[in-house]
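Below is one structure, written out as structure tokens; the observations come after it.
Note that this complex is displayed minus one protein chain, with the remaining chains in position.
Right after this comes chain A.
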Amino acid sequence: MLRAVSNHACLRQALSSTRTLRTGLQKHVHKTQFVSVRHVSTTKPTERAEVEKPIVQNGELVFPGALRTSFVNNMTFVDPTTQDSMPTYRVVGPDGVQIDKSYKIDLPVDTILKMYKDMVTVSIMDAIMFDAQRQGRLSFYMVSAGEEGMAVGSAAALKPQDHVYSQYREQGAYMYRGFTLDDFMNQLYGNKHDQGKGRNMPVHYGSRELNMHTISSPLATQLPHAAGTAYAQKMAGVDGVTLCYMGEGAASEGDFHAALNIAATRNCPVIYFCRNNGYAISTSAIEQYKGDGIASRAIGYGIETIRVDGNDIFAVHRATKKAREIALRDQKPVLIEGMSYRVSHHSTSDDSFAYRSRGEVESWQRKDNPIVRLRKWLELNKHWNEEEEQKFRTQARKDILTAFSKAEKVKKPEIVSAFTDCWEDIPPHLKEQQQELGEILDTYPEHFDLSAFEGGRGGLHDK
């Protein structure tokens, strides 16, 4: 026990001295970034042995597991169905008219127009790529129809140095942060310009340059990563947060709960953005959970939380901007639940009319949509008109198709990429396997056609 205590103390001392060292260094390096950032831990060191916690306060017992509780003598269970549902914040309603008059939409018109154009571009790209998949031009695609507002609106509230983890339906965030049409198409075709070297299924984008971590198919795994990245930002003392998207279905995974709890207890400057679109493939939100959406869970983890209308890009933007402020200033996590509807099939592998009615989908399509809503607001405020709309759509389509044909013609990466990047270097046993493949290709050249790959057989680099 004694030894444990002294070890602990040593460790703490060592930690705090490296921290001063590092902090000093960073202050020197990016002085300007530091003004508003609390870069040193907001948590006190765990002083288990030294500090005795009070067990009585105001004459009453204090149980360590619930410090703020009080004692009552009438027995009641909390029945969640009698509690109010968390309200959904809106700036602009479905008719494009501003409802929250107390808020001055303080975004430059150019920014709002970029948000609009990115949503429109994404929606056109989605429709084209969906059809392209149907024609057998690519293996798979997922559209974000109806949810463009959540991706674009939240991304617009971030800074370039922020880190982003996405699930797969956030192409709008990629576009807003600077992923180009060529970047999209190269990934979708897995050609030699794809940053993922043709390894991933379509829509698994990633960009080191844009601080967007490469998408992983297994759901919710990115949530604890986001807490860790945010903690690294905190330790590094930078003016940056991490934003992490997930679906309401993914929020059922164990990793969701693990992530929120660790983010809360370690005071990580992370924003969790849940796109609640009512479906996880065929499973409706009603079957997915019994509670009040996803937002109510975050409250349980001690996380500041807001629910917004995901079809209202102003509400999404404002909430995310505020969340970033809170995360950075108070060094703690925030959760935003955006409410929307998955208008599309889950993916090109899905036919959603096997589990929901056409009528339901069509009603949503008619009633509301983030693009239409923002367009109404823009037109009401004289920032946009039909002519500009047509001109923009025509150009966007042209640009997408140009990028599409360009990427489709580019060769696949060199076949050595089947062996690289698993480890930092190819270990000897894998080098041997690479040579084994070379031997096969040389012994039976007539069995293979490697013309689709850059460099053909030579691209193996096994000799």
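Worth a mention:
The rule is short, and it goes like this: a contact is a pair of C-beta atoms (placed from the backbone, for glycine too) under 8 Å apart; a residue touches a chain by one contact, two chains touch by 3 or more; residues count from 1.
To be clear about the criterion, contacts and distances are computed from a predicted model.
Note on the omitted subunit: UniProt lists it as "3-methyl-2-oxobutanoate dehydrogenase (2-methylpropanoyl-transferring)", one of the names in "Origin recognition complex subunit 5", "3-methyl-2-oxobutanoate dehydrogenase (2-methylpropanoyl-transferring)", "tRNA (adenine(58)-N(1))-methyltransferase non-catalytic subunit TRM6" or "GTPase-activating protein GYP5". Interface note for the absent chain: among A:R68, A:H429 or A:K463, the touching residue is A:H429. Within the set A:T88, A:Q195, A:S252 or A:S296, the residue that contacts the chain not displayed is A:S252.
Residue A:A127 is the one among A:A127, A:M235, A:I326 or A:L380 that touches the chain missing from this view.
Screening A:N58, A:T76, A:S102 or A:Q135 against the full complex identifies A:Q135 as the residue touching the chain left out. Although one chain is not displayed, its contacts with chain A can still be listed: residues 123-124, 127-128, 131-132, 135-140, 145-146, 189-190, 197-202, 204, 216-219, 249-250, 252-255, 280-283, 287-289, 343-344, 349-350, 354-355, 362, 365-366, 369, 371-372, 397, 401, 404-405, 408-409, 411-413, 415, 417-419, 422, 429-430, 433-434, 437, 440, 443-444, 446-453.
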